[in-house]
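Of the protein chains in this complex, all but one are displayed in their positions.
Note that the chains are named A, B and C in the order they appear, and that numbering of residues resets to 1 at the start of each chain.
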Amino acid sequence: MQADGAKGNWGRWGSEDERGALNLATADVVLETARALRTGKVYSLALPISRSRTPAVWDRPPPERFTRTAPQDHDPSEGSGLPAVGSADDMLVLPSHAGTHLDALSHVFEGEHFYNGHPVGSFSTRRGASKCSIVRTGTVVARGVLLDVAASAGLPALAAGHAITAAELEESCARQDVEVRPGDAVLIRTGWLETLTADPATPSFPQPGIGLDAARWLQRCDVSLVAADNSAVEVLPFDGGRELAVHVELIVHSGIALLEHAFLAELAADSCYVSLLVVGALPVVGATGSPVNPIAIG
Amino acid sequence: MQADGAKGNWGRWGSEDERGALNLATADVVLETARALRTGKVYSLALPISRSRTPAVWDRPPPERFTRTAPQDHDPSEGSGLPAVGSADDMLVLPSHAGTHLDALSHVFEGEHFYNGHPVGSFSTRRGASKCSIVRTGTVVARGVLLDVAASAGLPALAAGHAITAAELEESCARQDVEVRPGDAVLIRTGWLETLTADPATPSFPQPGIGLDAARWLQRCDVSLVAADNSAVEVLPFDGGRELAVHVELIVHSGIALLEHAFLAELAADSCYVSLLVVGALPVVGATGSPVNPIAIG
Amino acid sequence: MQADGAKGNWGRWGSEDERGALNLATADVVLETARALRTGKVYSLALPISRSRTPAVWDRPPPERFTRTAPQDHDPSEGSGLPAVGSADDMLVLPSHAGTHLDALSHVFEGEHFYNGHPVGSFSTRRGASKCSIVRTGTVVARGVLLDVAASAGLPALAAGHAITAAELEESCARQDVEVRPGDAVLIRTGWLETLTADPATPSFPQPGIGLDAARWLQRCDVSLVAADNSAVEVLPFDGGRELAVHVELIVHSGIALLEHAFLAELAADSCYVSLLVVGALPVVGATGSPVNPIAIG
Partner (left out) sequence: MQADGAKGNWGRWGSEDERGALNLATADVVLETARALRTGKVYSLALPISRSRTPAVWDRPPPERFTRTAPQDHDPSEGSGLPAVGSADDMLVLPSHAGTHLDALSHVFEGEHFYNGHPVGSFSTRRGASKCSIVRTGTVVARGVLLDVAASAGLPALAAGHAITAAELEESCARQDVEVRPGDAVLIRTGWLETLTADPATPSFPQPGIGLDAARWLQRCDVSLVAADNSAVEVLPFDGGRELAVHVELIVHSGIALLEHAFLAELAADSCYVSLLVVGALPVVGATGSPVNPIAIG
């Protein structure tokens, strides 16, 4: 039994734990998954990053790239008789939570606490998160299980505002003949991102996503990470009108990291339901998340 | 036969190719490597990203993280009777080539051309690289082969300015009993990054790294990518005093992407010489590179 | 006589000059203007700088402010018995040409040249402008003359796309009983910025502004600077369909700096037609312009 006020997975991996349910994606799981791969085909689950192609949500600034050095800076006639050579490079100005990105466990808090009871005061504006930063959860390798809920529903995309239920997730498992195991990274396809890509004018609110019922089912399955092809994994508006309801259940109570704006269309098109999912977030000291290029291997 | 002026791998994968030697890391190679894994242990090859912990090279600005929203912004007494919840997030200002990063094939040019003859004029300051941007080479899965040259030499780290030769790479293969195969990502350990980590005052110039002789050996091996635990993969000062000599041979002539500041100490400590290397660079439209968190699975 | 190909004021202040017509705003002019002031009232001609309140033109990113250190970072209970004190500060990410801003003479070129024949090659992406950067023209003190063309026309704002003529400028002078003298900074009120402020949905294209006829009249008057309450000083679309027509005439040919998005409503409301105009642009090395807070003293 847990102490008073403790939630879900608090204390499960020790009082100092900052990695949460990713502890469930063990080397044994990784090895078994790798050895069972079927095609070796590589899928990038990231959207392109640019001001015009990255979905605008909340009021986060768009990502920007600026050239720091251009090839044209170099003078071919300069210097020696050898061929002129040179380099070009860039500056990136990126919100940590724009485009395809991974939430760290410090991204969301409830009352005075982050996941595992880490105090909100462990975060400062100057230093960022001293507990549960993306450095702790930024390296992910797990069995990836795609649940194509849109396909189960026979739709190109779920309706805006549709709250996916546990029953719908189970139905997807059944239709696809896959099971969700402890330590799995579950990739939930709503079809929303394809709607947006096809029509950039698609409003970002409301959106389909999982509700609390589905979140609790995922907790019971002991998953390590939940990804979805939408902006918040969870349904918008929030289930039951509770601010960040699913984020709180999964991130704060259960230590389950969320991966948003995952592009799942190609996996779905190939019916690649089980993959080795590899996510290497940028280990930015103090950051609450990172843009990522998640890779699924079929 | 190639047209006049064509170099190395130009034209080998078609005149429009922007992916270069990564074409050699096929699904078959990936599948075979995954199935042959031995431990499932996960290694992050990235350095932490922060102003003080990211090596300063050339005159690139240090990476910075700023808080956009802090938990302290939220008033627990505000609103309803439900528990107060909220989120925190960040802004990242990052050079594309700082810390552990992957060079795109547009990072370096020779005369009027990038890799495969793509014209330098395909790059503009405003738009960045329209050919060979990191979007093309940012998703990497390959057999990773660690060549621990420092260990072969019986040193904690090679001497600053030491140019690694083909013979030294072959000696590492022999000592470790591994072979380098077509499509492999070769991870070269000089020990330099550990020197730097132990003593941040270590100058960034000169550094040990590969010379042209080793670069040509890697070309002949048909590797897909070369990583090293130093700032430029190649030796500094440049081999033979030729500006960016190895970059030109590998990136421009051969379409072989380079991964710099790869942290290889843990792989080496475990004698994990063969791994599945997965690199998901940020697909920033127009960028010439990206910071990365490369993941090796043992 | 000027050499072949030389334009307007090229060579007038020496072949190395980078300050252009600001040379005409001499200490004598400043002294005379200061001594003739009538009210001492201080007017800021700058718009507030924020993502939502800065006009979006062309495709420049919006300005952003991020907190670097917040007061909440400091713990009042920390340390000694003295009162707790601390500080807060910010990071600013600003386009050099957003909001109320001053163009440097390197902002626009024609063919191979900037103002005074400085070669386009004096600019590099890495270093920015080595000639005619904002460092050269960023300190402005001149007699400021408001020409309220909207009021002359009896309109709250000129029609979108209206090209102001020399005759209209002269008519404003006559109505206001002011003359434009050599070295003056002329502040042209179209009313557009007030339209935008009243209705942020106002499109930024087309806009009223000066045409080539008015630009040439200003050249003949030997003004030192032209400001307007619109996005480009010049009419949009460009006069005669010539790309940046007025910018080329004034900046490139005549070395007359332009100040855009100047907020002139208060000066106009007070009929303050003559002022001491003081503009302190940020002397950013290499920059082609700077956001400014121009100050007019009545």
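Following the convention adopted for this analysis, contacts are C-beta pairs under 8 Å (C-beta built on N, C-alpha and C of every residue); 3 or more make two chains touch, one makes a residue touch a chain.
Given the structure is predicted, the values throughout are model-derived calculations rather than measurements.
For the omitted chain, the shown partners it touches in the full complex are A, B, C.
In the complete complex, the hidden chain is touched by one of C:139, C:176 or C:204, namely C:139.
Looking at C:189, C:216 or C:247, the residue that reaches the missing chain in the full complex is C:247.
Contact between subunit B and the absent chain runs through residues 51, 59, 61-62, 64, 67-70, 72-73, 93, 124-127. Those residues of subunit C that touch the chain absent from the view are 26-32, 34-35, 37-42, 44, 46-50, 53, 60-61, 63, 65, 67-68, 70-72, 76, 82-97, 106-112, 120, 123-126, 128-129, 135, 138-139, 141, 242-244, 247-248, 252, 276, 278-295, 297.
The set of subunit A residues touching the chain not shown comprises 64, 66-68, 70, 72, 91, 93, 125.
We take it that only the chains that are shown with their structure count from here on.
Superposing the C-alpha atoms of subunit B onto those of subunit C requires a rotation of 180 degrees, given to the nearest 5. By the residue-number overlap criterion, the interface of subunit A with subunit B counts as same, with over half of its numbers used by both chains.
Chain centre most remote from that of subunit B: C (centre = mean of CA atoms).
Inter-chain centre distance (subunit B to subunit C, centres taken as mean C-alpha positions): 45 Å.
Per-chain Cα centroids separate subunit A from subunit B by 24 Å. Multi-chain contact residues of subunit A (touching two or more other chains): 61, 67-68, 70, 72, 93, 124-126.
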